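Below is one structure, written out as C-alpha cells; comments come after it.
Every protein chain but one is kept in place in this view of the complex.
Right after this comes subunit A.
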Amino acid sequence: MRHLRKMQAVGSLAAIALLAAGCSTPANNKDAVAAEGLGTPSAEVAQAAKDFKGPFTYWIGLTFPESSNDLEAARIKAWGDNLGIQTQVVKVNQNEVVQQTSGAIEAKSLPSAMTVPYDLMSTMGTGGQLSPVPDSYAAIGEAHGGWLKSIDSATKAKSFGGKVYGVPFGFFGSVLFSRADLLKQKGFDAPPKTWDELLAQSKATQTPPKTYGMGFALSNVLDGNLTTSIMQSFGGRVADDAGKKCTINSPETATFLKWIKGAFDAGQFPPSVVTWDGAGDNNSYTSGESLFIVNTGSVYQSMKKDDPELAKASAYSALPAGPVAQVAPVDPRYRVVPSSTSDAGKILAQDLFKTLADDTYMAGFMENATYGPVLNSQLKYPVFTDSPVHAGLLKQAEKGTAPAFPDTANAAYSDYQNAFSTPRMVQRVVVDKVAIDKAMAEAQASCQKIYDQHAS
C-alpha cells in the first residue's frame, strides 16, 4: 500500500514536471520573441515616457489563434517595461470594433493607440479622430525594404487628401477554400476561375442535405459583405467614381442578383446561410457541409490544428472572377493614434509601431496569425512558403484589388459595408422573394442616405 502511494506521488511529480516543461518552453520562446530588438530608446522617446501620464492603452483586434494575440500583448508589455511605462492591452473582437470604437469616440475615451481595419481608419481619419503619422509610415517603410505597392496606394488613397492616418502591419485577404478531394472525384482538377465555373462545380458535386456547394454567408455579418465583391465582379457598383452618388440600382446589379437568386433557389447554398453568424462559414466547412467557402485563413489555422486531413484535402485559391472583373480586395489592418492621445502618447505610440514592425517579431507573429504581407521584408518570412494559405495571401498581395475597388474607398463606402447593405439586399430577394427591382430601389435609398450624410 505504502509502495503504491509512493508510486502515485512520484507519478504526480513527474506529471507536474512534464507539464511545467511543456508550458515553459513555448512561454520562454514567446517572451524571447516579444522582447526581440528592444534597445535603448531615443532621447525623445525617453522624455515622452517620463512625461506620459497614466497607463498606455492599446486595443488589438482579436485574430485567430489566441497565441498570436498573446504574443502581441507580450510584445507591447515588453516595450512598456523597457520604457518604464505601464501598458494596458485590450483585445477587441474584430466583428465589434466599429461599435466599441463608436462608443469610445462619443464617450471621449479612445485608447492611446489601436489597431483598426481599413474601413474604420478611413471613417475615423476623415472624421478628424486620428492623428496623421506620415513620418512613422515613411520610416518603417524605409527600414523594411519599402511598402508593397497595393498597400501603399491604399494607405495614400485620394479620399484621405494626402494624409497618412495609419501604419499597416498586415492584411486580411479572401481565399477561396475548396474541397479538392470531392471535386476531383467529379473530374474538377483545378479550383474555379470564375463564379459561373464555381456554380457549375457546386451543382455537379454537392449532395444535399449532406453537402452544399456555396458556403457563403448571406446574413448580417461582415462575412456577408463578400456579396459586395461578387456584385462588383459582375459590374455592379456601390457608387460613382466621385464616391458621392449611389449607383446600386443598375442592370449589372440586377444581373448579379439574378445569378445569386438562381444559385440560392437551386439549393446551392446551405439553407442556414441567411442567419449565419461570424463563425458560420468556418463551422460549415470544418463540419464537411460546404464544398466552397471564402475565408481570411482562420479556418486553415483551426484545421491545421484540429483536422490536418481536411487541411490537406482542401485547395486554396484566389477569388473567382465575374463576367466583368476579378475583385479580390486586400483589406489592410492599421495601427493608428487617436487625435485625443496626448503629445507624449503620440510619440510613444509611434515608437511602439516601430517596435511592432521588427522582422523577428513579425515573423513569429505571422507564423500563427493569418495576415498577408505589407512590407517587402515580410515577403521572406518562411510562413509565406510553408503554408498554402499564406502563400495564397502572398499572391494576393501582388495581384489583389485595392480596398473598395472598383468603387472609391471613402468613409461612406465603409459605412455602406458596415450596414451589411449588400447582403441585406440579397436577403430581400432570396428570402422575402421581393422583385429584384424593388430590392435594388430599397438598397439604393438606404445607400444614398449614408452617402448624403457623409457629403453634408
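Side notes on the structure shown:
What we mean here is this: contacts are C-beta pairs under 8 Å (C-beta built on N, C-alpha and C of every residue); 3 or more make two chains touch, one makes a residue touch a chain; residues count from 1.
Quick note on the criterion: contacts and distances are computed from a predicted model.
Between the names "Sugar ABC transporter permease", "PTS system N-acetylglucosamine-specific IIA component, Glc family", "Sulfur oxidation c-type cytochrome SoxX" or "Carbon-monoxide dehydrogenase small subunit", the one given in UniProt for the chain missing from this structure view is "Sugar ABC transporter permease". In the complete complex, the hidden chain is touched by one of A:N220, A:T247 or A:S302, namely A:N220. Only one of A:G39, A:G128, A:G161 or A:G187 touches the chain withheld from this view, namely A:G128. Touching the missing chain, out of A:S67, A:N82 or A:S102, is residue A:S102. Only one residue from A:V273, A:L291, A:A363 or A:V389 touches the chain missing from this view: A:V273. In the full complex, subunit A touches the hidden chain at residues 98-99, 102, 105-106, 123-124, 127-129, 209, 219-221, 271-275, 277, 287, 289, 415-416, 418-420, 424, 427-428, 431-432, 442, 445, 449-450, 453-454, 456.
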